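One chain of protein is taken out of this complex; the other chains stay put.
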Amino acid sequence: MEKILYLAHTQQDGTLPKVALETLSAAIQITKDLSGSTMMVGLIGQNIQPAADAIAASGASKILGVSGADFAQSRYGSDVKAAEAIANAAGATLIIAPATSRFSRALPGVAFRLKAVIDTHISGIQTTGGTLQIQRWYYRQRMIATLSRTARPWMLLVDSGVFPVWQGAKGTAKVEAVSVALSEKEQRTRVTGVEAPSADAQTIRPDAALLFVAGAGWTKKQPDGQTHSKEAETLILGLLHKAKASLGSSKSLVDQGAEGEAVLSFISHLNQVGQTGATPRHPKGLATCCHGEEPHVVGWRFINERRAVNLDANCGWAQGKADVLYVADAFQVMKKVNELLDKS
Amino acid sequence: MTTERQKMDVDIVCVGFGPASAGFLTTLTRAIQQDPTAPHFQSKVMPGMPLQVICYERADDIGFGVSGIVTEAKGIKASFTAEELSQIPMAHPVKHEEVYYLLDPVGASRRSWLLKMADFFLRIFKCILPWFKNEAFQLPFIPPFMAKHGGYVFSMGQFTQWLGSNLMGSGLVQIWPSMPVREPLFDSNRVVGVRLVDQGVEKSGKPTGAFMPGMDIHAALTVVGDGPYGPVGQNLDQKFGLPEGNHQREWALGMKAVVELPETTALKPGTVIHTFGYPEPEIFGFLYVYPNRMASLGIFIPSWLKNPMRTGYRYLQHWMQHPTLWKHLQGATLKSWGGKSLQEAGKRGEPFIVGDGFARIGEGSGSTNMLKGSGVDEAWTTGVQLAEGVIEILKTGKTFTKENLEETYLKRRRASWVEQEGNIAKKARDGFQHSFELGFMGMGISGFTNGTIHIPAKLKPVYEHVPSLEKYYQGRVAVDRIEKACKEANATNTSMHDALMDAAGWPAIQYDGKLLISHQDALLLGGKVQAAEGYADHVLFLDGRKCEKCSTKICIEMCSGQAITANSDGTVPLFDREKCIHCAACLWNCAYAREQGSELTNVDFRAGSGGLHSNIN
Partner (left out) sequence: MTTAFNIVVCGSLVPDPLQTLEPIQGPTGPALKNEMMLPSVLDPWAGHALFEAANLAKHHPGTKVYLVSLGPKAKLQQLMMTIAQKVPFEFVCLDGPASGFLDSREVAKALASAIEKIPGLDKTKLLVFGGYSSASRDAGTTMQMIAEQLGISDVFLGADELKVQPDGSFRIMERIEGGQYQISSCAGAPIVIGWATGNLPEPPNNPQVGMANMRTIMPALQKAQPAALKTDGIQYASVQLPQQQRQTKIVKDTPVEEIAKEIVAWIRS
């Protein structure tokens, strides 16, 4: 029997982020699975009423909230204080929250203050024989652990793409305000803005259906003995635009910039998947001109359907890891793909 | 970023951290630990500080990318107790030895009529020969010169890591991996230190914004332990030449792997298996069993294998599948893989071991003994001998002149077993210049007569052992098939050995995804190669016109890491530093002399960064 607190924050527009709605599904499921448990909701943001109304049908026994201008933006000092206050007010034994950048920063500090334990990057939750177990990856997505804890409170930060988005009717929710006063020390930081990537910058966009992974082969010498970086850029940008794909890159391609080699102008370390890069979740992934072993390949561990275009039939990036490997020249294939996408 | 070349003074600089340097540093630090305040162990360049001893190693960490070894461990056992040696991970005393002559189970091996006849009779009489099994003839006894009983099997990587860790723990020496040394610094004929490689350069060597010129490290003594193809040793040889009558015309590529044996394995730790006869008669093989079902295995491809399609990786796969080995290896998993050139000239390839300001130790100093198939113990011992000499020089307040080093280090070395056994081995393998049969006989005769008798031969420079493809494949592979393979290799920027070996009757490798995997996967799964940014290419094709004329392109076929590949127009091969495992096979696998009459080939192998990332080799 647990006292569950589902904790979320609003976005700039007052709504809850998608991952928060996914995490709500998880919280509701756990409340159901652990019989006798109750769920409360805690919300943080400038104006939380619309968000509370949006999840009014979630079955929460109580909705607690910290709101006001001080809590509009993501700031460690104020976020920690707000979450701590809600958690104390709720007296929760389990705290479930989405792994947004804001909460990923703040909640570990809250856990410390509450003398709670915390697990992050949770990619699965289950109850076995009345015991709550979670799944998370270790060593950069190279091994998966199933674990549980007896200590309480236990705080769980759930990754995006793991649970279905909660869907329920809007309603009118009663929010119990929790008042939080910030000290001067907690206001030393001001958020001055958000810098969006420039319009032509290509980044990993979590909402894209397709992740296109470019490997170092794009900038290597081609059969005519020359490199064709410009052509590669055109082909890749063409595909990204036409297929509305997100762009990932292998580490070796990202690293080439520092070696004075011809590189693709729009690739930066933000595009890297695997190793020190991201492990994004997309329904589909298409890898081109990539080679690499396990640490690189983990970059597309969470891609559901995977295909690859490569000249080597035994490529470690593809064998046993992709569903289909096309052994062909990626320049020629992508040119044709772009032509066909244009037509359709 | 600094663009001015910096300079640093130390007392002793060591180049390369292998068993020789480890032997030197271990012996020296032990002496210092016994008497740390002794005046002769105080630094001359940093008054008030202890002796400043520094060692630079090219690889990204110490013990990376080396090899499995079996050794009598004479010298090593003199330095350590059995208790100490038992602390080395993966080490085990030798318990059981076997030597096999492998017959050719697939019929593609290059065998003389004499050998074919011998194979024929072995097969005919196999029912009555108790030593014939699984297409192999087990030698009923271990030739005494090959026996390693009482010795150890080691992972060289773990051995050097263990030594490095002990040395660093002493706080008396510093070992810096990931720091290639470019060349020695001379003051006339005196070596005054070394220059490190430039960093922050493009592959061509052109400085980038992050340029940092390689630092000059000045030292009273430069200890050269950078192996048979280290840049400092190579530079010294080019400056001083070799003593009269000496040459380095015998090389071999050791292509090795570490495997996890299947759970059902019957092989016990400490088992040592040596083979010859297959996949080509001249190719020797080994399998050493460590504790916990781990084993090191590999083959040696010699420079006198008159075959322009020498390809270590493919030959290793055929060797592993020989029934004698496959019965142990089926179901095994490749854990690590790599390759390294060995300077097999041994005593005959000995350079000037000492000179003003420098001393050479280890394989690059001609200590390897190819009759015994042993190099690590010898290298270690030369390091120990140098340390003893250096301590003597320091104690007497003398300087590191050629004479003083001769009187101390060289004198010890000349009086030791390393020298005596080196002399026995010196000409033992000359017969291989004629044929496998004579070579094998010669080894036996030399071994059993302690080198008194050998089969004489005139040794040719390495580039003269490369026949044309047409000549080599005459009667077996049509000329147009060779041309087609060449065109395909150029068009795909790859190599042609797979196509030609297939055409010559070698069965295609059926990959099992565990032990038998593609060369590319071996590089990714077991090779673990990485090249740091900001360093220049270290493999250079000096005269492009020679490459244009060259039709065999043996550098491509022999490249262990697929780092050298065919250029689209068939001219100067391409080099990819990111795949190079630093085996230096290209250095001696070239069909052209650098200049007429030169001992060197058209490929230059310089100081470079990166390579294998594995310490279980």
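Think of it as A and B in the order they're written, each chain with its own count starting at 1.
Simple rule for what comes next: a contact is a pair of C-beta atoms (placed from the backbone, for glycine too) under 8 Å apart; a residue touches a chain by one contact, two chains touch by 3 or more.
In this text the structure is predicted, and so the values were computed from the model without any measurement.
Summary of contacts with the chain left out: across A:Met40, A:Ile118 or A:Val178, the touching residue is A:Ile118.
For the options A:Met40, A:Ala85, A:Ala232 or A:Ala322, the residue in contact with the chain missing from this view is A:Ala322.
Touch with the hidden chain on the side of chain A covers residues 17, 74-77, 80, 100-102, 104-106, 108-109, 111-113, 117-121, 128, 133, 137-151, 185-186, 188-197, 201, 203-206, 210, 243, 258, 269-270, 275-276, 284, 286, 293-295, 301, 305-307, 309, 313, 318-329, 332-333, 336-337, 339-341, 344.
Contact between chain B and the unshown chain involves residues 6, 8, 54, 56, 60-62, 64, 89, 158, 161, 164-165, 168-169, 171, 174-179, 196, 199-200, 210, 212, 215, 217, 335, 525, 528-530, 532-534, 613-616.
The definition used in the following text is that only the chains that are shown with their structure count from here on.
Per-chain Cα centroids separate chain A from chain B by 48 Å. Of all residues in chain B, those touching chain A in their complex are 202-203, 206, 208, 210, 491-493, 511, 513, 517-518, 520-521, 524-525, 528, 533-534, 567-569, 574, 578.
Residues 221, 223-225, 252, 255, 258-261, 291-294, 311-312, 314-316, 319-320 of chain A are the ones that touch chain B when the two sit in their complex.
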